[in-house]
Structures are given as C-alpha cells and as structure tokens.
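Just one protein chain is left out here, and the rest sit where they should.
Take a look at chain A:
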Amino acid sequence: MAKKEVKTDLWVYELLKEVNIDLDPQGSSIKEIDEALKTASKGGTGKVGFPEYVGVVKDFILVIENKASVDKHIKLKDKVISDNVKDIKDYAVNGALFYGKHLVENTTYNKVIAFGISGDEKKHKISPLFIDETKFYRELPEVESLISFNKDNIDEYYVREVLQEETDKEKELSEILKDASDLHEDLRNYGNLKDIHKPIIVSGILLALRETEFKNFSIEDLTGDEINTDGDKIYHAIESNLRRSKVSPEVKRDKILSQFGMFKSEQVLNEINDTLNKTPLKHYTEFLNKKIYKSIKYSKSSEDYIGRFYGEFMSYSGGDGQTLGIVLTPKHITDLFCELVDIKTEDIVLDPCAGTAGFLIAAMHHMLIQTDNENVKKSIRQKQLHGIEQRADMFTIATTNMILRGDGKSNLINENFLKQEPSKLQLSTEATVGMMNPPYSQGSKQNPDLYEISFTEHLLDSLVEDGRAIVIIPQSSMTGKTKEEQSIKENILKKHTLEGVITLNKDTFYGVGTMPCIAVFTTGTPHPKDKISKFIDYKEDGFKVSPHIGLIETEQAKDRKQHLLDVWFDRIEAETKFCVNTTIEAEDEWLHSFYYFNDEIPTNEDFEKVVGNYLSFEFSMIMNERDYLFGVEDDKENNKK
C-alpha cells in the first residue's frame, strides 16, 4: 500500500514538473503557509499536518492531497463532501478540501485551489476545488493535467471556471465576428458581391491599406472620380504593395493582379452609392481601416489581429467557407498539426492543398517563435514554406494572406498537386514536413486519384526520406470502404510508416457533415510488421458548438490537448479508452474504434442487469401465453407420457 502511495506521489510530481508548477512536498518553504500547516492535522487535533504538495502560483495557494487508489477519491455524505475525520484521512478530495479550508483561514491568501488526486498514471482522477476566504468552496470539473494552473494560465482559468465570466479572448472573438458579419452584409448590399468574391475584395483593400504607411495611398483620394476611379487607385496600391513585398516571379504577380482586376471592372463598386454618399469601395476601405488599422495601434500583435479577422471573415458566411467551395481548417487544428509533428526551425514544410494557407501560417508562427536569429527567420519565411493551390482565387487569397502575416516571398504556386511528379517535388522543395487538408468526397471508382487517401499517398511520396506527414481526412478514408482505397492503403504501408491516427471531435468542421481524423506518417520507410502505432480517441477535445458562433474553445481544451500530446509523445500511459497501442494490418480500419475494446473488468451490477432483464423477459413471456418458448408445454407432454 505504502509503495503504491509513493508511485502516486512521483506521478503527481511529474505532472507538476511538466507544466512548470513549483510546489513543495510535505510542508512549505513559504513561512506563512508552513506556520499554518503546523496546526493542520487532519484529525482536527490542532497538531501539525502536511498535504502531499503545497505552494503558491501568483496569488493562489495550490494544495494537493493524493491517494493511491481511485476508490479513495471522494466520499460523499448527503451529496456533499464529507467532513468526517475518518473520511478526511482516507479520501483525496475530502483531505484536499480540509487543507484548503485550513489554509484560507490561517493565511493572508484568499484564493485556494485544492486538488484531490487519486490513482496512477494510467487510471486516475484529478478534482480541483476552489475555496475563498469565506471558506465557501466550489467543485470544479475534473481535469487531466495541471496545465491550467501554471502562472500563464491560472488567471484565465479563474475567470472562466470560477467566476464563470467570458475572458478577453472570447470577447475579442465575438467582436471580430460582429465586424466580419457586418462587412459581409455591406459587401452584399452595396456591392452585389457573391461570397466567392468577397475575400478577394477584402484582401485587396488590406494590401492597399499597407501602402498608407508609405504615403502611397490615402483614403481621402477615394473621391469616386469617374476617370481615375477608386478601383484604379486601390489596384495601383495593391500592385505597389506586391512589389514592395517582393512577390516574385513576375508571372505570379501578374496572376494575382489579374484576380484583383475586379476592383477596376466592377462598376457598382466604383459608382457613388446614394445611401452611402460615396463609392462602396471607399466605404469598405473606411470600415477596414477603422476596425482593423485603428485596433492595431492598441494591439501588440497586429499581424495576428489582421490574420484573425481575416480568418474569421473567411469562415463567416455559410460556416467555414463552404460557399467558397472549400473547407477551412480551424486554427486549433493547424496549431495541433505543428505540435504533433514537433515542428523545428530547420524543417521545410509543404502544404499541397494550401487553400488559404492556414497550415503554412501556423507552421511559420511555430517555427519563428523558436528562434531569435534573424537569418534563420529570413530563411524560414523565404525558403522553408511551400504551398500548392490549384484554384486561382484561392491562390491569390493564400498569397495575400501570407503577405499580411509577414511573409513576402512565399513559395506558393498555382498548380494542380496531383499533376506534380512526387519525385520532382521531393527534389525541388526537399520538404521534411507535409501538412494537408485535401478536398473531400471527390473520389470515385472512375476517379480513384481524388480519394482523400490517394492525396495522402501523393503527399507521402513527395516528402524526403524520414519526413513527417500529417493530414486531416474523413474517418471513412481510414476504413478503406472501396477496393481502390483499400489497395492504396496497402501501397502506403509498403513505402511509409503509419505513426498513428487521432479521431477528432465530430464538430471540428462545424456545419459540414464530416467526421474527421488526423493521420500521421513517417515517410520513406516501409511500415515494419512489429511497429506499434497509436490510435487515439480525441472526440472530447474541449471544443463545443455555440449557437450562432460556431465551434468555441472551453476551459477544458488546454487540458485535453496537453493530455493528447503527453500520450502522443509517450510521456504518459493512457487508458485504452483514450489510446490503443497496437500493430496494424493494411486491411484494418486505422481508427481507435476499430482497435479499442473495453478492458475493464465488468462489475457485478453489469451482470445483475443482464440476468434481471432476462428473467423479466422470461416472466413477461410466460405471463403472455408464450411459455412454450421455455419448454413448458414440452414438459407437460413429457409428464403425460
């Protein structure tokens, strides 16, 4: 027993270390707390008593009480946490609450978060409690890790979970959404613009606005002149900005410019609107200037704010850019991609279905924050991000998106990925990381190349040896529902190694009826027979659908992601309910639900239910003249003989 307790202590220590929380075991280095603990015996005797861990994060005291077995997690009496002396001694949560109350009473701190933790690495429960100076306490939802309680996150956790208020992040999101929605309306009402053209107008104006810094463009100049139109002026500013951003080669710039030709050609945009008393273009420019550029002055991360607005704008109408004919990857997934492949500054990233360049932007951010070296940063921006996009309008949006986020000379090309020879791509890009969200549901028997799994194979073949490929595709791609897809799966394993598949929240692409998963491969090595791959059920990712807004992050999201990454990188072991480690066959369905089986020993109640139901059925049948089912008549016949 004692040995087990030590195991739990060590595991909890690791939990703390991992998220950089520094607590003291069995006592405290903070005098005030140490003094308070001198009278904290759980027996209520006023003698000394020590919780497993205690310490301070910002203005919170964190205190942890653990027990080796989850049976000893919590003891309730009349539905509240029992304060019986024996229960305080025997149960983790009861003990934690006791220490929490004692500390809030006997120190100057008035915010305590107490944790009852039981079990071990594989099977456990972590229950936080919040206690304030009135000794009032609140039970908070169970967590999987302690990441929400380090100094970076604890305030946000407090505001969201304890005070139950919206945090800055959410307010910002709802404001951005409001702006994006207003702009959508205006673009339709005054410009007769279709959804598909809206992003082009927005990104063009955003590029033009950048020229105001160089006194090369000014909103006052947009006078609605009939000869030198507002569209001409904006177009000119865009062209200048593309040159300034060093977009090369020439063909590429021309291609993009031709998309922006709309500014000049659309008459409605350039005529003075009676309601607005100016041209719609001027109205939009003013709107974007006021809502975006003015905000930038008060915001440190200007690039992110533009990017954020732009991303939200793109995903606003009809849910996740559906009317654009593409499915945008949510930001939390693009970030997760970078973390799952553990992206490094020396990596070269290829996204062959770049869309609006979401993956490349995420990759760029994740790579840039890892270095202070300007040369490395320059190289990342100029040489290490490669994208391919087939549609000219998407390509234009992707390019401007990259420019707006600080990458001038991105390696985006306007081509059809499937027409590119993988070996050539391999040579020209030398990409070490592939990220992709291919077009969905395009494949068929006649066009097997367009299956998501076929795109995946093409990507795998296009990376260098030992590269990492990560794709988000429908779960059905992993089941091999057609013969063609099945044979592609076989083919993949002959050349590449499947590291694992993560089943995602069904609402990840909110509004689109796709159940997605993430698959991760290592390229260039045939899948070894005895290779252990990971299959994870990440349906509970802490994101939920909020009406009228879409998918939003809840407080659990950070914690869930930390748990996922810990399991993915073998830092902790998980229950099979979350992750199954197994060898695979090509014809398997590469999904958690295929490999998972419930390995918990059933309880007596499970059997009680089955036997009870069966006896009820038997009883009900006999009562309803169906006793023949149980051989009652046969018996009677036999008796007669």
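What to note about this one:
Operating definition for what follows: a residue touches a chain if its C-beta (ideal position, glycine included) is under 8 Å from a C-beta of that chain, and two chains touch if they have at least 3 such contacts; residues count from 1.
Operating definition for what follows: contacts and distances are computed from a predicted model.
Taking the options "ABC transporter permease", "Lactate utilization protein C", "Restriction endonuclease" or "Protein translocase subunit SecD" in turn, only "Restriction endonuclease" matches the UniProt protein name of the chain that is not displayed.
Residue-wise, the contact with the chain that is not shown comes from A:Asp606, picked out of A:Asp182, A:Asp254 or A:Asp606. The set of chain A residues touching the chain not shown comprises 79, 515, 587-589, 593-594, 596-604, 606-615, 617, 619-620, 622-623, 626-633, 635-636.
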